[in-house]
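The other protein chains are all here in position, but one chain of the complex has been omitted.
Moving on to chain A:
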Amino acid sequence: MSLMTKWLSSSFASATVRLMLQLVLVILLAYLLLSWSPLDPINAYLGGNLYSVSAQQKAELTVQLGLDQSVAQQFLHWFNELISGNLGYSNLYQQSVSEIIKDKLPLSLLLIGLSWLASLFMGYLLGLLAGLFQGRFVDRVINQSAWLLACIPSFWLGMLLISLFSVALSLTPVCCAAPIGMRFEEQSFWSMSQHLLLPVMTLALVHMAPIILHTREKVIDVLNSDYVVYSHLHGDSKRQVVSFHVLKNSVLPAIVLHFASFAELFGGSILAETVFNFPGLGASIVKAGLANDTALLMGCTLISALLVFCGNLIANGLSKYLLAGESK
């Protein structure tokens, strides 16, 4: 444990520096991409009603929205605001960006968190099962399903699940996060889980394939290792081998891998939220991108960069701890 604290204290400063550098790079890159976007922000602002205002009014809009300034000027203005803790104002939503994020992020985090746990849990169990029964029927089914799941895009799987469970069997709600007339937090626990079931399942299924395959390999490795052979020679039962050696040596790598794949989960959740009409941050990112709403898009980018960074940082820390444990 002392190693852990030492590692923490020594790398805390460097992690902060790295985070700052990474964020600055992300911001610069995102802003650059936005400025190259072929979409005309004025058209987006008018919501497709290109002919509804006169040319003179359009010119005035350009000035009022600050679009007559150079990209560098706009960026500097936005960056200064950011440093003073202001994420800016969304022209699309007519609301401050921090308010939008505060509104929507919790739902997205809930969705991502639940699917993260579900895919870790299910993926690990299936991988363990496949590894233990290597070459048998169960292993072949799990292994091939995992390869199949790995290449299915989340939005397509989402649509399949909706047409099966919601439309054909009418077991789950068609869309959204709550029944009509209710807020998410007002509904009963039962209805909440019904609404979350399909989106969580979609994300979990798509993202558990790497865990399954990785765990399977790891379990097979461990089973073939010298210490397991040694343990067998000492007459330990299969159950003892699994709980003493296999579990201990395969859980942590699975968790590390899963933290590292946080970015993919975040990306997948944007698609899933769109398919399920789930009012999280994902739908806002898509809208902000299409409408060229710089402030909102940059705010969302910042948040997602932070989340991904945290996921990677934890994965890094865990793997260092793991290596340290092995070298001990």
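Quick note on the criterion: a residue touches a chain if its C-beta (ideal position, glycine included) is under 8 Å from a C-beta of that chain, and two chains touch if they have at least 3 such contacts; residues count from 1.
Throughout what follows, contacts and distances are computed from a predicted model.
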item	value
Among "Transcriptional repressor SdpR", "Nitrogen regulatory protein P-II", "ABC transporter substrate-binding protein" or "Homoserine O-acetyltransferase", UniProt-listed name of the chain not shown	"ABC transporter substrate-binding protein"
Sole residue of A:Gly85, A:Gly181 or A:Gly235 that reaches the chain not shown, by the stated touch rule	A:Gly181
Hidden-chain contact residue, picked from the options A:Arg18, A:Lys58 or A:His232	A:Lys58
Footprint left on chain A by the chain that the document does not show	38-40, 43, 45-47, 49-58, 60-61, 64-65, 91-95, 103-104, 162, 166-167, 170, 174-178, 180-181, 183, 277, 279, 283, 287, 291
